[in-house]
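Once you've had a glance at the structure underneath, I'll fire off some questions.
The complex appears here without one of its protein chains, the remainder shown in place.
What follows is chain A.
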Amino acid sequence: MSDIIHKSPKNTTQDLDIDFDSLLNLEESFYQESYDEAFKIGEEHSFRDGKLLGIQTGFQRFILIGALKKASNLLMEINNAKLSKENKDDNPKIEKYLSSLSNILSLINEFYKDSLINVTNTPEDVDIYEKNIKTIRSKSKILFSQLGEKSFYPEIENNCKEIAGEIPTTQINGQEDNMW
């Protein structure tokens, strides 16, 4: 306040030296000084809660991606080994399946960098996730079955669900309730 109204020693109204610009913005400056301070307090207070929720959500969203990456790699390795031992004519479709498996792995590997999942919560990354997870899930389910491992996919999905728990449906972008 002392910045706004300067009083002469006599303290009379006539002697008030008023900074009219500040006076005009008085309400705004009172609001802003309090707002800035409270914003910092609020931000610091909820950052940790947000981080916990972020870690949990990242975990829940990408557990299936990791599982399907490992499962696809296992099936690729096993079927490649089979293919090298067997006559191609015995199972003509296997090469096609392996090519499809390779496509799934390419989609999965879009989330990876140096053997670790490398994603952010930016709208672009979330869009890629939303788009790819549906394709990865549906194709894996069919392909694992075609490769003779019918129970492999549901076993993986059920265990992922059990281990990661249900995805919270609030405060997260996207349709998490439809993830499974």
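Following the convention adopted for this analysis, a contact is a pair of C-beta atoms (placed from the backbone, for glycine too) under 8 Å apart; a residue touches a chain by one contact, two chains touch by 3 or more; residues count from 1.
Definition applied: contacts and distances are computed from a predicted model.
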| item | value |
| --- | --- |
| Protein name (UniProt record) of the chain left out of view, among "Small ribosomal subunit protein uS7m", "serine C-palmitoyltransferase", "2-methoxy-6-polyprenyl-1,4-benzoquinol methylase, mitochondrial" or "Protein YAE1" | "Protein YAE1" |
| Selected residue (touches chain absent from view) among A:Ile65, A:Ile104, A:Ile133 or A:Leu147 | A:Ile65 |
| Missing-chain contacts mapped onto chain A | 1, 5, 11-14, 16, 26-28, 30-71, 74, 77-78, 111-112, 116-121, 151-152, 155-156, 159-160, 162-165, 171 |
